[in-house]
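Every protein chain except one is present and positioned as in the full complex.
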Amino acid sequence: MILVLLIVILMAGGILALIGGKWSHSFPRGVALASCTVAFLMMLSLWLGRYKGFNIDADSNWLIEYHKEWIPSFGISFHLAVDGLSLLLLVLTCFIGILAVLCSWEEIRERTGFYYFNLLWILAGVAGVFMAMDLFLFYFFWEVMLIPMYFLIGIWGSENRVYASYKFFIFTQASGLLMFLAILGLYFVHGNNTGFYTFNYFELINTEMPPQTAIWLMMGFMIAFAVKLPVIPFHTWLPDAHGEAPTAGSLILAGLLLKTGAYGMLRFVIPIFPGAAAEIALPAMALGVAGILYGAVMAYSQTDLKRLVAFTSVSHMGFVIVGIFAFNELALQGVVMQLVTHAISTGALFIMAGMIKERLHTRDLGQMGGLWTQMPRMGALGIVFAMASLGLPGLGSFIAEFLILLGTFNAQVWITVIAASGLVLSAVYSLRIVQKIFLGPPRGQLAADLSGREMMIMAALTISIVWLGLFPQPIINTARPAIVQLVQMLEPGNSLQSHQSYVK
Amino acid sequence: MDIAFYVTAAVTILATLLVITRHNPVHALLYLNVSLLSHAMLFYLLGASFAALLEIIIYAGAIMVLFIFVIMLLNLGKETAEQERKWLKWQVWAGPSLLAAVLFVELVILVSSSDGTAYEPAEVTPREVALSLFQVYLIGVELAAMLLMAAVVGAAHIGRHKRLVLHRFLKEEPEENVHEEEPVL
Amino acid sequence: MENLLWLIPALPLAGFLILATLAVVGAGKKITALVGAGSICLSALVTLVVGADFLGAAHESGTYSQTLWTWLEVAGLSIKMTLTLDALSLVFIFVITFIGALIHIYSAGFMEEDRDYTRFFASMNLFVFSMLILVLADNLLLMYLGWEGVGLCSYLLIGFWYEKPENGYAARKAFTMTRVGDTAMAIALFMLFYQSGTLVIGEISTAAPGIWTPNSTTVTCIALLLLAGGLGKSAQLPLQTWLPDAMAGPSPVSALIHAATMVTAGVYLIARMHVVFGLSEVAQTVVAVIGAVTLLLAGLTALTQHDIKRVLAYSTISQIGYMFLALGVGAWTAAVFHFMVHAFFKALLFLAAGAIIEALHHEHSMFKMGGLKDKMPVIFWTFMAGAISLAALPLISSGFYSKDQILWYAWGAEGGSPLLWAVALLGAFITAIYTARMVILTFWGEAKTEISHYPGKRMTIPLVVLAFFSVFAGFIELPHNFGHFTLFSDLLHGVMPETALRVDVSSEWIFQLLAAAATLGGIGLAYFYYYKQPQRLENLRQDMVLSALHEFWFSGWGFDKLYNVVFVRPFLAIAKLNKADVIDQLYTGIVAGTDGLYRLVARTQSGSLRWYIMGMVIGAILILGIQMML
Amino acid sequence: MSNSDLHAFTPLLLLAGASVLVMLLIVARLSHRVIQSVSLVLFLVSFASLAYIRNVLPYHIDPLFVIDSFGVFMMGLIIFSGLVVNVLSYIYFEEKEEGPREYYVLLFLCTLGACVLAVSEHFISLFLGLEILTVGLYALIAYLRKRNHSIEAGIKYLILAAFSSAFLLFGMALIYLQTGTMAFADMAKAITSGNVPPLFLTGLGMMLVGVGFKLAVVPFHMWTADVYQGAPVPVTAFIATASKGGVVAVLLRFFIMIDGFRMEGLELMLICIAIASMVTGNLLALRQNNIKRLLAYSSIAHLGYLLVAFIAGSAMVPHAVSFYLMAYFITTLAAFGVIVVLSHREADAEDLSVYKALFWKHPVLACILSAALLSLAGIPLTAGFTGKFYILATGIQGGFWLLAFVLVGSSVVGLYYYLRVITMMFSGAHDHLPEPKEKHPVFLAISMVVLSMLTLMVIWLGVYPEGMLSIVNQFHLK
Partner (left out) sequence: MKSSISIDMVILLAGLLFALGIAGVIIRKNIIFMLLSVEIMLNAAGLAFIAAGSRWGQPDGQVMFIFILAMAAAEVSIGLALILQIYHQHKSLDIDKLKEMNG
């Protein structure tokens, strides 16, 4: 029930904000903050409640489940369930949600009601994606998060927002529809095999199909997730969307929406199509590596701060796909870490870009420089997150990238070596950010240093990233059962009867 | 009786051809009348005498008269014929005719690919038709009435012609010029 | 007492955290200096205590470990936050905390005028912390944390005066180039993990002989990759070009980071992993050759520099070259010994140079100095102490003892060869020349720049202390024919093997003599050209070949240019070329195509009824056509 | 006709009677307000009568009609559309220069025609229903006869409709010639044995031209935009919904009864038509700045989507088609409703610029229109999504992957223009206050209530379609 409650709180908060926005300018943000906080606390209590000592209390992977018929005519049910992986991402979702509300606090002055409505509904959609255990429901949530995001970019974005919002929407929608086709295909393959038509994940996971079919169906899923992640060559929506979105929008995009792609691969592509996934592992990893390098080079060449950060996302997500297709526990744990830490580090960079834009009214790196003099606090934090972005040990990203590379090394030596060269390039672009914004002669802009609210946001992020860097074990332990199971699935002749293992 | 059929058919085709090629509307209309009359003849030959009568009375009579009315009302005469002559260049009609011809050829091929047994046209008497109309297809007839009602109401509304009102005190109700009467059934 | 081990890195870390908080809150300079320097001094104190305890207790295993918490535990990979103290790390932490403390005290005076006083000390403290982690780490991943951490601090401190863009670029260059090495090292870590199943250094060292057959490709690969990491940090060929530019940072930074400690991290790494290196002859040879080539190249470059700090920078590269050479030939202890001695005298030289530069309105060029001998006596004498050690003046300088040992092993150790020795000897000659040149240009002759102010006590006292050590630190390790006093190597032999010799030890005196001759010859040559007859030098400059050579050396053998052409420019060109993202053009193309299709079909909606009917007829034709076909 | 015949026939009789009654009211020179209200009541009564005949289903009135649950459902949809159009008509026509009274007569007749189509199982009733609908529409389209666009649209529609009717008739004649019957069921018997005779297929092909015109599928689509644009907005809404619904219903019934799916040639034709419609429709709408035309083009695409389900030929077809039609009807009515509310005396709210900043001026209207457009685009939470899901499921079940891909691909293109409208609605500043509308607060309020209800239905069908699905899934046409 807590799972349903999570979605309900977010959605209801959104509606309340929408209605309240008619009368009061500041009411909606209060509501939004309250509902995000409540959601966060709920998830946190769930996590801590299940997390005993060093291991998640796991007599089963599935910690909690909610199941109710929805459209029985098609075998569709409202089926939510959470394992360690989902739980982590849910906590992350709520955390990023709070930050998103906080960093919109002053930035958004118009139509606040509608704004926070959209914000909360995106969160609800993302949360739904992380919980849905019915493929139809999954697709449903997958799309639910799009429209509010589209509004968020399209209404509150900067100059080129309309183009960006179209691009974002059409890319994700197009790929989403392909996934939908694949879901339907899977539905019928399973139905024809067993005579039992259902969208239930735990049933479909055991679908047997000829390899050729599996490849095609998997491609449908893969493309959708690859666009979200994004894997080159499907990344081009990202810089535009990130660049034009309001700060909270970029934060959520980078922090959460991209994660849904990786989550989808972990949750659906590998378990449902282990054979096919193994078959495309090498090309997928090659694309991942290409993404790492390409994203890094592109990031370096950008003059727009937010676009730059967006391309770093492309680069970082390249690690994710490399790690996923390395198919071993080390790499997969690295992927989970990368999902969490990237949300924090890149999110922080976007928040910072937003703060700078609020002060200087530009995202052009050419017009920045020497900001350290006026904003030493931001300068220091900027360096922290630039370092996080380049994977400095001691910060969370390092753990992620190290584990991914370490895991991948076992699978593909040369892929790893090339991917590792991304570490050098990431230093190149990350330091360029620092150089262009904070270093150099001051240009005489008037920019106040961080306010108390902003310090609070950044402090939360800094503490998180350091915590993740020095003591990542809670994350790893929480994700472990899910990851272990995933790895077992990939071993041939070891198809797990997973539906028997969740809590009844 | 084959001869009669072929002659009538020839007349029909010729008349129809002339309808679509004449410049003067009235001429065309008259040719169409000829075509309709020969249609009636064909119907008769096919044993549908009732239909033949209706063709003459309603089609050639009533409907064509409507056309005549309109042509008169709009005073379409020589000028229209001139205009038509200008319009009907071969560049204009060659392509469309070709399309029609292609369609016809296709039809011919498709139709002639059927079994093609000759048959005896059976005569269907007016009585049978009437019985069928008022027993089996009674609802159809009623629906036809609704159809005509729609036509009347529609035509009445569209055909209505507003006069220019010169003085606001003399503003009259728009006069209804019904150019249409309900065709007899 | 050994339980205090964690305090050694924790104190600088606490200092950093306090200073970071102070930076936000805003604090006076006094308290900043107190916290900044105090934390390191305390750390040094703890080091002394712990060190004494360690030496006294003499653990049976020769090491002492302290586990703080588990860092990472995934699928067979278990990394603990464990600090390990053994003789090698003891030497290093001693140097780090002790010299670090002195430099912090010096900095308290040196940086007095600076606006970002707090930031400076915060970064310095963080650096000391990272460096301590690097040397105390019990596993390679933790070491990597320190390894990259010092890189970060180096970056922060090179770019400390960020308002000058060049400084920022220099910092970036340093970070990026070392990152190249670090990445290679990361790959080495992967290989090590999969080969040995652990990243704990001790376990690897123990297990190594059982895992790899000597000279196997794998072990060579691992060693070379580790070496690449070391090359980056230690500014050895071919990753050396960042170090001279790193002189953009404040002089205490150069002293601490770019002379005494961080740049020797490569030496530490190789010494630490000596078991792995010992298994691969190829790797050993490569280390030696790189060391030799680097020391020569850097020495020749130092010969031509104008900027006093750049001379010192190249000399640092050169001296580290010696250490690598020593490592390469298997003279492990000699390398570490030279490291220690070098740390003292090079830190001293940098600090003294910093004091000079500050006194002369931030004038870096030696040719605009001169005549300081009498005006700044303290500086002069301390600088001289450092300089004789650098030049390895026989008998009275500690540099002589450490360098002499290396020269001897370059010949005599099992990995040594006459060629290596010859190069090293030539290097010693060159070292003497540029050292003398530097001293002469700076302190003799006429004064060319006014002195604005004199260094205070906080700056001079550390100089004096360092000068003492530069001169006398060498006496803890004396050659066999000089009393055979081997306190230092004895200490280390618990950790590292003794150097095996291929020739008899009795011939060592010849090489000592030759080394002394080289040094004295070099000094004499410099004295002749730079003091006695400078016009001769002018004549030499007229020579086309020599001046071209001078240019070439001056530019650091053209490495910067080469890298510019081979790496930087192509990268920039690609980045610039593809700024608009070529893949995006694909989608733009699709959009344009769709738009074109739209225009095409939109034209069918002409509004002409006849056209519409024709469309229908065509449709009918097509439908019937399909029927005909089937 | 027996009493039970009459019983089963009540809705149609009511509609026919309503048209006569309204005519009498016109003669009595009652005001627009009264006539509109009376028609509203009459529509409601007809709609309610559908429930009344529920227990006699399925009922055959030989040979012309079969009144079964599918037919009643379709009639329900059609009458419902008529009802909504009727509600919307008041505020639209009251300000117009034309006397709006005859309009209601024609509206009833058209609804009647469409309903006849929905329950006919004979060529004669098919033809008559179609013609009642079409002839009524001639007049309705050109209703604002003083406007050039209206009259242009009228004549275009008239000539094309007659033209296509001729094709339809000729095709029917060929089929009749081949089979000797005009009842669908008998026809099926006549062709069960062996191969389908070519004459029959030719007839089907020619009928397809006629039906294709009514459905506005490519290549018989070109009239759509002009007619949508020229006709009064409520009429456009009617064309988009009821008129198409009736034709789809009869076509489906015809196809299923004669088992048209086994004819490969026909299937191929339909596939071509479906693909062409999806692609062309969406392409045409791409940069359209007139929202009526835009919706016209989108309707072309949507009929293409519908054909995807149609072609699949499985038992799911009637279910998918009925559900999709319902979703489409509700959505389209909502969209046109917004246009009606925003239209002025002088001009319809057809230019996209009218919709600028609508979100801030009329948030409710904007939300309704957005919901409608998103539903048309097939985004979850809306009826359109469920409908599209059903269609895709049907198509994929039949193994028509190509069609499914084209559907997906073209609807991505389609997204663009729906988004354009939505973007238009939230772009622009909140510069001026809502214009003080309207003179007819009561009817405006009623319209708004209806539109809001439609929107709620759109969302309801998107979120919890199970109730409706379980109704739809009972249909059997064989």
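Each chain carries a letter (A, B, C and D) given by its place in the written order, and its residues are counted from 1.
Heads up, the rule we're going with is that a contact is a pair of C-beta atoms (placed from the backbone, for glycine too) under 8 Å apart; a residue touches a chain by one contact, two chains touch by 3 or more.
Keep in mind the model is a prediction, meaning the values are calculated, not measured.
Undergrad: Thinking of the complex as a whole, which visible chains are touched by the chain that is not shown?
TA: Even though it is not drawn, that chain still touches B, C, D.
Undergrad: Using the touch definition from the top, which of D:145, D:221, D:319 or D:388 touches the missing chain?
TA: D:145
Undergrad: Need a quick check: the contact residues on chain C for the chain that isn't drawn.
TA: Touching the chain left out of view, chain C contributes residues 602, 605-610, 613-614, 617.
Undergrad: Contacts of chain D with the missing chain: which residues?
TA: Its contact residues with the unshown chain are 123-124, 127-128, 131, 135, 138-139, 142, 145-146, 148-149, 151-156, 158-159, 162-163, 165-166, 169-170, 172-174, 176-177, 180-182, 225-226, 229-230, 288, 290, 293.
Undergrad: Contact with the hidden chain only, please: which chain B residues?
TA: Given the touch definition above, chain B has residues 1-2, 4-5, 9, 12-13, 16-17, 19-20, 25, 28-29, 32, 35-36, 39, 42-43, 45-48, 50-51, 54-55, 58-59, 62-63, 66-67, 69-71, 73-74, 76, 80, 83-84, 87-88, 92-93, 96-97, 99-101, 103-104, 107-108, 111-112, 114, 116-124, 128-129, 131-133, 137, 140, 144, 147-148, 150-152, 154-156, 158-159, 161, 179-180, 183, 185 touching the missing chain.
In this section, only the chains that are shown with their structure count from here on.
Undergrad: Taking each chain's centre as the mean of its CA atoms, how far is chain B from chain C in angstrom?
TA: 101
Undergrad: So, what's the distance in Å between the C-alpha centres of chain D and chain A?
TA: Whole-Å distance between the two chain centres: 43.
Undergrad: In angstrom, rounded to a whole number, how far apart do the mean CA points of chain A and chain B lie?
TA: Between these chains, centre-to-centre, one finds 69 Å.
Undergrad: Taking each residue of chain D in turn, which ones touch at least two of the other chains?
TA: 198, 201-202
Undergrad: Identify all positions of chain A at which a residue touches two or more other chains, and write them in rising order.
TA: Residues of chain A touching two or more partner chains: there are none.
Undergrad: Okay, in this complex, where on chain B does chain C touch?
TA: Per the touch definition, chain B meets chain C at residues 95-96, 99-100, 102-103, 106-107, 109-110.
Undergrad: Going by the contact rule at the top, pick out the chain D residues touching chain B in the complex.
TA: 1, 9, 16, 19, 23, 61-65, 98-99, 102, 105-106, 109-110, 112-113, 116, 124-125, 128-129, 131-132, 135-136, 138-140, 142-143, 145-146, 154, 174, 178, 197-199, 201-202
Undergrad: Spell out the part of chain D that touches chain C in their complex, as residue ranges.
TA: 155-156, 159-160, 163-164, 167, 198, 201-202, 205-206, 208-209, 212-213, 218-220, 222-223, 225-226, 264-265, 268-269, 272, 280, 283-284, 286-287, 413
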